[in-house]
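One structure is given below, represented as structure tokens, and several questions about it will come after.
Missing here: one protein chain of the complex. Every other protein chain is in place.
After this line comes subunit A, so read on.
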Amino acid sequence: MSQLRGSDESVSGDAACLEEKEKTRSKMAQPSSAGRYDRQLRVWGERGQELVERARICLIGSSATGTETIKNLVLPGVGAVQVMDTQSPSCGLRSHGCYGATDASHTGATHSTADADTTQICAARDLGSNFFVTEDDVRHGRPRAVAVAHWLQELNDAVVCTAEHISLDELLEKLDADNERGKSGVEMWVAQFSVLVVAQMPFSERAPLRRLAAACWSARVPLVWCRSYGHYGMVRVIDREILTYSGGGGEGADARQPLDASVTGSASPELWPELHAFYDSFDFAALDSAATRLVPYPVILSKALHEWREKHNGGEDHHAFPNLRKHRTELQQILDGWRKSPQCDEENFDEAMRKLRLICDVRPGELQHGLAPLVADAEHMCGICGEEQEVCGGSGSGTGRDVSGLKNIHSQPPEAAMHRMRSRAHYWLFLRCVRAFVDQFGDVPVTAALPDMVSDTESYVALQRIFHARARLDVERMTALMRQQQIKDSARCSRMRLLPASARERLLVEPDAEQHVAYLCKSLRGFRATRTRAPDDTRYGRHPEDSELVAQSNNSGGGTGGEKDDGVEFAVCALLFAADAFHELQGRFPGQPPLRALPVDASDDQQVAFFSEQLVEEDCALFRGVAQSVAAQMALSPQGVALDGNLIKEFVRCGAAELHTVASVVGGVAAQEAVKLLTGQFQPLNNTFIFDGVRGASASFIA
């Protein structure tokens, strides 16, 4: 089955074509997809898969690095991918063979030929690095984006793979012209995608990528920028705010979550009478030792707290809180006193001891797990459009700032933009209502999942039922709060008023949105907002969590113990930027042969000239100067970036070679990041990953 698009009819107009294909795709949705996706459903769950399948990805740059990234997204079944190249083809499909007869209608299409650079036509050099270019493609001189889209399509029928024949320069020019005429702009164009992947493009000051990155930033489209350079690789994630929900959606993910304070009975009984009635049904005095050993630990903790309060102030204060060290000791004594046979193992009491923090450190209603700052942020957010209230309404200054591209997004949002707006809005709306929920009901919403614990079946199942019922009730309460808040917000959100009525409805939390709200409640402890550096931000720094993770891995991993030294990776990062600066000056990368491709029948002399070491010597001197001035601007570590002479030479000798192995490492990491961005699961990269193939090592940090 061929999904080629040979036409260059329009840039934003292709949405209709894609949507049509997506419709036919859903009709032939495969019954076996649960079997096909089984192994990944165990990683990101059904909901994660649904979000993956909804995604539309654009790749710009179809050499090995970008192609490998997209391959790793076609396999798990994203909705659609569109492949573009950075430069214009010197010729198109017209004079060349196509893959299938169905493409005959497109073969008449002509293509803009901005320059004669041949890199975009499949060449012998692609065969040595890109698995999705064939000898036949080279013989026929097919545009590389077309070949790549065709061979990627083979991997998964459920994905719509297309190729776009327009260079990025031309695209930007055309979109800017459109924008001036009040039509769509670059922002509108990027807004149709869920994630944009750009590969092997320089990021120097005048590079078109800068323009594209700025558009993604304002339209809130995540950008994943990847490159492979000799032994070295880089992935950078650029997005104003990445909202994630949980550490992962696979089976068993819930069981890792801790219980809330209310569950251990530290909240007052009137807030949860059913639970306290259950706890009261146990009487240690009446239980024999076998039965005592099977009492679930929340019961034990609840009773211990009750007894402690009795002892402490005669039970006067129902809210006395055992927050001191000596209180903890007192509680331990109470627990020990209840053990029937201190020498025999009563694992449930051991569990209760381990979980003492649930009643000692956690006050009911207190926001745990870094939630407090998020809930505070949520106060300023609009529950309709998910933007700050002062942007979308209130002050009235909001939309006036928007370029017309953004205005268009607000009045006719593409599907991906609509989905983005809705997810953001519900995320912040939910967090905003957490505050009201705690005020009203005494604690955060209960999670339906109960971790395993020592218990007889009957008690455990009974506890689980109480839990489920409460979780359901909390979801209903939360849904109602969210709907109330939206009614208030809808009066002042100017973006909502721009939207067509049908789109407005989609932003609202429906009365029967329980499944959706249940997911939010379940994920509460995993909420996290990651803000990456803006594309034009040139301050640099160290990943704050890196040292923490190193410490963890040293404790658990049996490693050498020393602090991980990322000095080489800092230098590699600086040199990649330096190589771009060099490219801007020289029109090629340091050590890169002036001739892009070696003729297939190259003579020995030609080969020697191509791989010339003289060029390396010459470029080294030049590059060292550029690198030093770039590195001086970067403060990746307190000591500055040490540029080793050998590393500089290694950079030059590789001549910006794109090794398949490095491209594949980068493509794997970039695809992982894309999946995180699409599913809102796991913790995204913030913001730069560097691979060093010389040592077989990597590092990530903020750059």
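To be clear about the criterion, a contact is a pair of C-beta atoms (placed from the backbone, for glycine too) under 8 Å apart; a residue touches a chain by one contact, two chains touch by 3 or more; residues count from 1.
We take it that contacts and distances are computed from a predicted model.
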item: Protein name, per the UniProt record, of whichever chain is missing from view ("Translocation protein SEC72", "Tubulin-specific chaperone C", "Pre-mRNA-splicing factor PRP46" or "NEDD8-activating enzyme E1 catalytic subunit"); value: "NEDD8-activating enzyme E1 catalytic subunit"
item: Residue of A:143, A:222 or A:655 in touch with the missing chain, whole complex considered; value: A:655
item: From A:500, A:599 or A:625, residue that would touch the chain that is not displayed; value: A:599
item: Options A:163, A:634 or A:671, residue touching the unrepresented chain; value: A:671
item: Residue among A:66, A:208 or A:230 that touches the chain left out of view; value: A:230
item: For subunit A, residues in touch with the removed chain; value: 32, 34-43, 64, 68, 71-72, 75-77, 124-125, 127-131, 134-135, 138, 154-156, 230-231, 235, 247-248, 250-251, 294, 452-453, 455-457, 460-461, 464-465, 543, 545-546, 549-550, 553, 557-560, 564, 591, 593, 597-602, 607, 610-611, 613, 616, 645-647, 649-650, 653-655, 657-665, 667-669, 671-673, 675, 682-686, 689, 693-700
